[in-house]
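Excluded from the complex is one protein chain; the other protein chains are retained at their positions.
Take a look at chain A:
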Amino acid sequence: MLTQSLFYFLSFLAVFSALAVIIAKNPVHSVLYLVLTFFAITGHYILLNAQFLAIVNVIVYAGAIMVLFLFVLMLLNLNAETEPQKPLYIKLAGVISGGLLLLVLIGALKTVDLPAGVTTNEPGIGLVENLGMVLFNEFLLPFELASVLLLTAMVGSVLIGRKEA
């Protein structure tokens, strides 16, 4: 019972702050609301007993990526006054097409037969130990490729961001 009310509270919090992200005029407020959304999603991971993902979500998303966003916003000195706005009818068209997409998603997924309940009796799959075993046994090559990708991204962004490029 507590779990369910926690689920609905976290869902409401995530949807509310996600809406605030795209509505807020000041980009700094958007970043802060996005951090709130990420924390709500972290709560969902904890509810799912996916502890590794919860920790990584806090460290990588709410920590590193959002600090990067905030840093760039501060660097470019963006605020509510310099915020470019789309005309109202384009915004309306965007909201309507997004709502239509939601309708299509719900309509497509409403008739899907989901298997009832958990098919396993092993709830500890989200722990670091189990995920590490899977990661380094089945997914070793993609894991190494991801490290190469991160290195490439780092070198690339340094090259792009250099002042005397």
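General observations
As a working rule, a contact is a pair of C-beta atoms (placed from the backbone, for glycine too) under 8 Å apart; a residue touches a chain by one contact, two chains touch by 3 or more; residues count from 1.
Here, contacts and distances are computed from a predicted model.
Hidden chain, UniProt protein name from the list "NADH-quinone oxidoreductase subunit K", "Tryptophan synthase alpha chain", "EamA-like transporter family protein" or "DNA-binding response regulator": "NADH-quinone oxidoreductase subunit K". In the full complex, chain A touches the omitted chain through residues 3-4, 7, 11, 14-15, 18-19, 21-22, 27, 30-31, 34, 37-38, 41, 44-45, 47-50, 52-53, 56-57, 60-61, 64-65, 68-69, 72-73, 75-76, 78, 82-86, 90-91, 93-95, 97-99, 101-102, 105-106, 109, 114-115, 117-126, 130-131, 134-135, 138-139, 142, 146, 149-150, 152-154, 156-158, 160-161, 165.
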